[in-house]
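For reference, the structure discussed in these notes is given below.
Omission of a single protein chain aside, the complex is shown with its protein chains in their original locations.
And now, chain A:
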Amino acid sequence: MIPITITIMSTAQFRPTPGRTASGRTPDGQPLTIRNCPLHVDATITGIRLDARHRFRMLELGLRVGTTVRVTQRSNAGGRVVARGAERIALDGATANSIMLDLAVANA
């Protein structure tokens, strides 16, 4: 039950408010990425800031622009586990930081 509470709070904190915070940004104005995305919230990938071959590898793993994902776990050194449907993909901190998200599209 506790994680659900956290989810609701986190979602509220990040939910876009017209005229104030863009859905693709954190409350302090930073771009929203897998690394700083709240847990268990559906978000859509809007961009991947990696070199071409690694961007393509992310695509092959199913992390493509337009895909809806959820961050299910925060790990050490900024590492994140992302859920894409039933799949779970572990990403290191730098990679998690390079995948841009948007909450509005996913929650529309």
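One rule holds in what follows: a contact is a pair of C-beta atoms (placed from the backbone, for glycine too) under 8 Å apart; a residue touches a chain by one contact, two chains touch by 3 or more; residues count from 1.
Basically, contacts and distances are computed from a predicted model.
Of the candidates "(4Fe-4S)-binding protein", "Ferrous iron transport protein B", "Putative glutamine ABC transporter permease protein GlnM" or "PTS system cellobiose-specific IIB component", the chain left out of this view carries the UniProt protein name "Ferrous iron transport protein B". For chain A, the residues touching the chain absent from view are 3, 40, 50, 53-54, 56-64, 70, 72-77, 79, 81, 83-95, 98.
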